[in-house]
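Note that one protein chain of the assembly has been removed; the remaining protein chains are unaltered in position.
Let's look at chain A:
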Amino acid sequence: MPSAPSKIYADDVSLLVVTLDTNPFFWATFPFPFAEFLSQVLAFLNSILLLGQLNQVIVIATGCNSCAYVYDSSSERNHGATTGTMPALYSNLLHNINEFLARDRQLDAIRKPGTVPSSLLSGSLSMALCYIQRAFRLEPMPPQPRILCLQGAADGPEQYVAIMNAIFSAQRSMVPIDSCYIGSNNSAFLQQASYITSGIYYKPPQLDGLYQYLSTVFATDLHSRTFLRLPKSVGVDFRASCFCHKRTIDMGFVCSVCLSIFCEHHDKCSTCGSVFGQAQPDASAANRKRKA
């Protein structure tokens, strides 16, 4: 396996993989309209491509039932001329998102009414990493990859393990994960993702100026980041989700063998099968690690 640190990247060429939150339930409840959001993002994608002819943009739609590649600037089909009102980039992307949504709707299971399901961030992160790995193998001098998560829906604690795995694999292949979180609170997953992979986490306070945030903060390539003073994240929420109930916890039990996290005492680790001794009142207290 070619390893990232020894990789020689094509100079000044970026491979930007954008994951786009298309969770319909989130957008239906969010005050900022999706149409507005999408048009600002489209403008941003266009400007990335305009920054350098060799720059490459991939867009992955993050639905709540599935994920899909909706745009790849390197494919032939997307190099068409302007079709009437807008460039091929826009029309193709919009068309694909529409198709994706139709497919995603069919997969929709019956859910509890009144709750917003989380988007499948773990899936789109994995797809992004897969694409980047393919790019590593295809070309002798691949463009410098990075991932940008445009996320709105709240974290799904049930995806904790999958997301952490994706984060660590990104860290290992030196792919920074930038995150632009537009939801109402902060996303602990994305904060950790950006912190661990040394990407940027930013939560734009002024959503109608989203394009400007994107172009000033997230459009910068990895090389120029060393010269820029980009916004620092105020704090990272390092709390973990327990493996048993997928709850975000402050304190929990950690398996001494495989480091799985649980919110309550178990006789046996559900991940690695280690049998824990009888919990003494004191011993369980000692075993209880603070994770925050």
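To be clear about the criterion, contacts are C-beta pairs under 8 Å (C-beta built on N, C-alpha and C of every residue); 3 or more make two chains touch, one makes a residue touch a chain; residues count from 1.
As a working rule, contacts and distances are computed from a predicted model.
Under which of the names "RING-type domain-containing protein", "Sec62/63 complex, subunit Sec66", "Casein kinase II subunit beta" or "BSD domain-containing protein" is the non-displayed chain listed in UniProt?
"BSD domain-containing protein"
Pick out which of A:48, A:116, A:190 or A:240 touches the chain that's been left out of the picture.
The one listed residue touching the chain not shown is A:116.
Decide which residue listed in A:18, A:38, A:59 or A:149 touches the omitted chain of the complex.
The one listed residue touching the chain not shown is A:38.
Using the touch rule from the top, list residues of chain A that touch the missing partner.
Listed in rising order, the touching residues are 3-6, 22, 24-29, 33-36, 38-40, 42-43, 85-86, 90-91, 94-95, 97-98, 101-102, 104-105, 108, 111, 113-116, 154-155, 171-174, 184-185, 195-196, 204-206, 208-209, 211-213, 216-217, 229, 231-239, 248, 250-251, 281-282, 285, 288, 290, 292.
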